[in-house]
Each structure stands twice: as C-alpha cells, then as structure tokens.
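In what follows, a structure is listed as structure tokens, so that the remarks can point back to it.
Only one protein chain is missing; all other protein chains are in place.
Lettered A, B and C in written order, each chain numbered from 1.
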C-alpha cells in the first residue's frame, strides 16, 4: 500500500521524458475499471457505507470552510475577477418587506477561485477519462459526459490533510521540485494519520501563507505541487478525490511537453476529481489544535448542467 | 414545546390586519437575544455540540441533493435565467493537457434558484434583524451586516423534513391558505419525527411536483407556504433554519400590507435564514424509503463578501 | 439592374428544394470577388467616395435611432434577457464628486436585441463567406476571420428604407410567404426611392407594430421576412448591408433543409452583413413625414475582438 519512492530533485528543466510519462499514465489509469460507460471515476470509491463511516469521524463538531472568498479585484492570480452586483436594494419601494438581492458571476476555473474540476475539464491527447473523445463530449454549450452533474448529490467522505509545511517546520513549500510520495507518506506518519481507501486527500503546501507574506503572484509558471510519481501512490492507495491549496500541479512542469501532469494523470487517467485553490490555512490550524488530521469532508458543487466543475465551499467537520 | 394552534382558513383576501401582524412580529423577534451586535440569529443555536450530535443521525450514508439544476432557460418562474458559458474549450491548442472551462452567472434570489437568504436580504419597516438600519447596512456594493459571510463555515445540523403532501395523501399542497402550526405538528407526529432545538426544518409542499404536472407558473401571486402563525411555533421550538420548496411564503399574502410575511418574520424578526426553492422531491422519496424523516443536513454557501445570500446545493445525509 | 421576378406563393411547407437553393447560393456568392483573403464582403462597396456622397444625402438633420432598448425582462422573444446592474451608486461615499456606474451584459444575437451579424456568425455546410472553413476560424475564444472587427471604423453610407406595410396599406406584413424581389422593387418605386450600388437596405415588415398590437411571440417559427429570390436582387443591385425589423428571414423556411436561407445567402454566400431586430417604426414615421426614404446611415459596432457581431444602435440622419 505504501511503496517506496525516491523523491525527484528538480532544477527547472523537464526531467521526465514523454515515454516515461506515458508509462506512468498507463500505470495509473482507471479506464474500464468501473465499466466502459463509467463517468464517475474514483467517486465510485465513495459508497453509502463509506459515507456512513465518515460521519463517525466527527468528534468535536467544529466546522471549517475550505474556500476563499470570491474575489472581485483583479490581480496577478486573478485575471478574471468574480462579479458581484446588487440587482435590487431596499432603496426600491415595492411594498413590505423590502429586499436586497444580488448577482454573482464567476469564471470559476480561475487561478484564485476555490473550485472543483469535473472529469470533463481536462483531456490528454484528445481523450477524457475512460478514453472518451473530448471533441465529441464537450461543445460550446457544455459537456455531455463526465460533468459536474456526477457530483450532484455531493461528495461526502473521510478527509485527510497532509500538512507539508508543518512536517517540514517551514511556513510553506517553496515552488520548485514537486513533492514526491515519500514525503506524503512520511508526513501522514508524522501526523499519525492513517490513509484509507476512498479518502479525500488534501495536500497543503502553504500557498496562501506564502501569498500573504510575499504578495500575490501568477502561479502559472511558479507553484508548489506534487511530483507526477505521487499520483501512483494516490492510485495505489485509492484516493477518491485530491485537493490542494494551489492546483496540485508543480510548476514549471517537470514533464517534457506536458504543462500540467497532475491534471492529466488525475482527471484523464485516473478519473480523480481535483479541487483547486483551497483555503487550507484555517483547517491546518484546526487540525493542529485538535491533534488530528482527519475529518468528515463535505462538498456540494452547484448543479450546473453541462458544467466542467463548479465554484465550491468544501467543509471539514472535525 | 408544541402549543395548540387553530389553522387559519383563507379566502384570498388579507385576514390578518397590520396590528395583529405587528404583535406577532414582536412575539417572535429575537432582537438582542444573542447580544446587541449579533449578526447570526438562529444560527447561534447550532454549536459544535449540535453538529457533533447531528453527525450521529447518519445511518445509511445515502446522500440527496436538495437543489435544482441551475436553469438557463427563461420561463414563468425564471425571469432571470442563469448564465452558463464555456470560456475555453479543448478546441484551443495551448499544449497538453487541454482544458474546458466555463463561466456561470446567477441572479440568485430568482424564483426558481435554490438559494439561501442571509439576514440582510430582507428589511421590515427599514430594519434588518436585530433592529439594524437597512439603509446604512447595505449599499450598492453589498451588505456590511448580516451577510452570507456569517455562514462561511457552513450550516451543519440535524435536518427534519415535514412532508405535507404525504400526510395529506395528496400530490401537493394547493396554493391557498397558508399551512398552520397544527398541521406541521401533526405531520411530524404522523411521521414519528421528533422536533429538537436547533433543527433545520424543511417543509415540503410538493411545489415542484405540481410544476411537473401542471407546468411552470409565476409563484409571485400564487404559492403554497406557511401561515404567519407557524413562525410562532418555529420560534417556540427553536428552529435554526427554515427551508421550503417554494419560498416558504403563502401567496397571495394573508397579511394586510405585507407581501411576504414569512420573510419578514423569519429574516427580520427572528434572524432565521431561509432556503428558497429547494428540491425536496428526491428527499421525500428517500425519507419514505428509509422510513425516517431526519438526517444530517449540510449547506455550504459560496463565500460572497457582502452577499445577501448564495446559490446553494444543500445536502441531506441519511 | 431590376430584373422581373414572380413572387412565390407560400403554404407553410418547403417549396424550394435543396438543388434549387444550391443553384441560387452559387449565383449570388461573392467568393473571390474581392480577393481570396477578403473578409469584408459587400462592405467593400463602401469606400471613401461612397461615404462622402452619403453625407450629402442629409437634408433636415433629423436623427432617428434604429435600435430597441436593451430588454432585461424575459419574454417569448427574449429568452436571454440583457443584464443591467448598478455596480456603484452615489450611496458609497468615496469623496466628491460621487458616481453612479453600471454593468451591462448581453447575449446579443438574441431574438429581440438589435444587433449586427458579422460574416463569421453563420456557416453553410461548414463554410463561412469566401469558402473559409468554419471549424478552423471560430473557436471557443472567438473568431479569427470575418469578425465584427472588420467594421471597427463603422458602417457609413446611404441608407434606404423599404416600407412594405406602407405600400401595402397594412399595419404589418403577416408572417407567411417571404417577400419577393418584385414587391421590394415596386415598393421603392412607389416611394420614389432610387436604389444605388453600395446602399444599406432596410426592409420594414412592421414586426414591432404587430408585436405591440398582438403581444410578443417567438419568431423562430413564425416571422415575416424575405423570399430567398430577393437575395438575387440585392446581389444584382450591390447592396452593402441588409437590415430588418425581424431577422430578414421568413419563417417557417420555404427551403427544404435550410432553416434560415437569408442568413445562409447573405452571410455565407454574399458576404453581406445583416442587422437583425431593428426598430424601424420611428424611421418609418420620420421618412413619411419628410416624404423621402433615403438618409445617411451610420452604425458603429462595439469593438469586440473575435466578435461575431455586436449590439448596435444604428442611426439614420435625414
């Protein structure tokens, strides 16, 4: 269940060639595993029994938001700021009571929006998860396969936080070499956190703490995240979902010709949904305060027909 | 805990005069109950202990979405249809993997959008919950008091479904006289469902079943909902949140000069957030199948700074 | 210049077969006429000399808007209502002076939005104007060929109004058989209006008057417009642009397998931009009052990079 890995060292130039990546892609891919027509991927690991078990993880009842605020101000990591407009205020007299109402708009795959990626978000070499032809499955009106509708009843399970900076004794993981499976395993061990099949795995790099201290930057070319080999561990240990405080990818990419190897492996190969740009700072504090790093995880994406994801406010209930 | 009420009969003209309503408003209002500066209202009833207890309600692990799909088609009850646009598709070649991304926009207090009303959504005679002056608390950039930010860590608690059509042996409650507290109490009794302090109370009128059979209509002037007196029962029994498959108000209003008495009483007097336009059809079936009408309820509004609410996909975990 | 045509009679079922339409398409098509790389189509007919001449048409100096209001209310012909939100009001105190600002959003090819169709709006059998492959010229981020950017410096020329209801002595042209070239020619003759090469031709059917009297309807399946043969006359007489108070197409279509034959012929074959859903009521009154049906026409589309058109407020200066 916990193979040994040698964590890659990274020097800013790709060190994984196309063939090696292709082989890794083949090893972790779940195409056909849950049937030829499956659109849920690793969410299949979360059944009623898993959810009932996850509810038993709750002890203190403390809840923590794992989302950032919608951000309407443009910035280096917010090139497509959210819209929030009042559509009517109590200044309009139409009887009693009076109401304040508003509109929100969000291009939700933006770099600072907490959002879930449905499986149809990402194709690799023309194929979505389960080998589906991307060009026939998503058109200008939305997706027909592997959309966020697969999560309409929510994602409920046991969540575990892998708090990398805490284990390192650092404020954050500096962008550079991707974090390998050894470190993930060791961090969990240091926390005393077991990893179970069907877990929702949240990996904290301290992205937001770094942003708070150093100011916002464009993470497209410079972000802390996972090494591709880590996906093999998530595959072997049957994670149901992966979330990060960045977008889980380490940048620049260590893979020649593949910009976002974690996205390719997770979404296209494994059928593993991702949550990007989570707020894991509050959770890290809560976990540390309670001396435990597992919790009931609940996420309820908006029901967007044809959607490739959704903005979300995932919750941890400790 | 369960006082006796005589349910009002209704003939389409207001039967509650302004003074009677004002007296009711005074009886149920919680201004000052949790402090002069309180902005959370009845959410104060949901503490860590309540959440930990609610998690123990889970038995089967079945999850049910309590939301409808975002609806991009205009209709009689959808005058401000949601926007869903692809912002980029895999047709744009920018390397591998390729991505599909999208934008959603929603004027979320619309009549067919499943959404939560924060306390600042609604003022009565110029006052929000806790007596706050509406005109100084909400401006064109959003609210500063009683916003949806108060729910940023989610609303987690024990939910109970009051399935009115099931108890009546009808497909739905026909719009007309508001449903009084007696019927709510009796329905719960028939279901064998206890009501506890801090419950999230969801009242099913069969609104959506009616819509499915008869077609969509404009509920602004014709909707099944609660009689104002029912709020006194919710007040006495310390409900933490009220949801409905309409907007909880019965229309036309039975109160002279007050268009939406339930909104006025819940949001402005009691500080009780509302969830409007829920999908309670799937939940009704699940509850009936499992022979129980209580469950773990989880709702995680988007974190909209200054927001008067949020579109939501609340979940029931049975 | 003014060939004789027999106007088709119409009985609601297609009467033009695919081969006949294909032959018509070939006869009117301007592919290659202004070079293999041309993206402007009939706008090539409007050069500096034509614009200078058009300015001389002005006599009274009266101006008339040819647009409707942006409509934020959903309706049978407004399924994608425009958005108009205040983004800041003077209620926010940030110094002096104070400002009121707003946001507009519009899915501008909607059925009641006055808008111009750029040539890339419409493909026929996979081809845009000038034989360009549609699938390689428009992707999810917009068009690269034949976009509204071709009109960035405005469309300025001599406009002529063909006021069909006036000539018929009717309030409007009832949806049914498309209006043939004979009637267009005869109407202009009755008005005493010459037709010159490079004209902007506006055809009034009284659509909006009908809507005012009978109420809004969905014009997708029921609209007054032109018979396909009329495009041969517009081709022969070198119109630079065609506008209508509907979308110029008569519906249901008279052409087997072609939903919008005028769109196919104008945009894809001729390279003739269209203006849809114009307000021609005020213009009709002004023309009648002044006893002339030509004027300086000015339209300045918004500069939308990659846009397939733009909402517009075209002007007539009489």
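Everything that follows uses one rule, which is that contacts are C-beta pairs under 8 Å (C-beta built on N, C-alpha and C of every residue); 3 or more make two chains touch, one makes a residue touch a chain.
Quantities reported herein were computed from a predicted structural model and do not represent experimental measurements.
Within the full complex, the residue among A:18, A:56 or A:74 touching the omitted chain is A:74. Touch with the chain omitted from the figure is made, among B:50, B:86 or B:113, by B:86. What chain C contributes to its contact with the hidden chain is residues 47-56, 58-65, 67-70, 72, 80, 83-84, 86-87, 89-91, 94-109, 120-126, 134-135, 138-143, 149, 152-154, 156, 257-260, 263-264, 267-268, 296, 298-315, 317. For chain A, the residues touching the absent chain in the complete assembly are 73-75, 78-81, 83, 86-89, 91-92, 105, 107, 139-141.
Along chain B, the points of touch with the absent chain fall at residues 83, 85-87, 91, 103, 140.
Keep this in mind: only the chains that are shown with their structure count from here on.
Averaged C-alpha coordinates give centres for chain A and chain B that are 30 Å from one another.
In chain B, the residues that reach two or more other chains under the touch definition are 80, 83, 86-87, 89, 91, 105, 107, 139-141.
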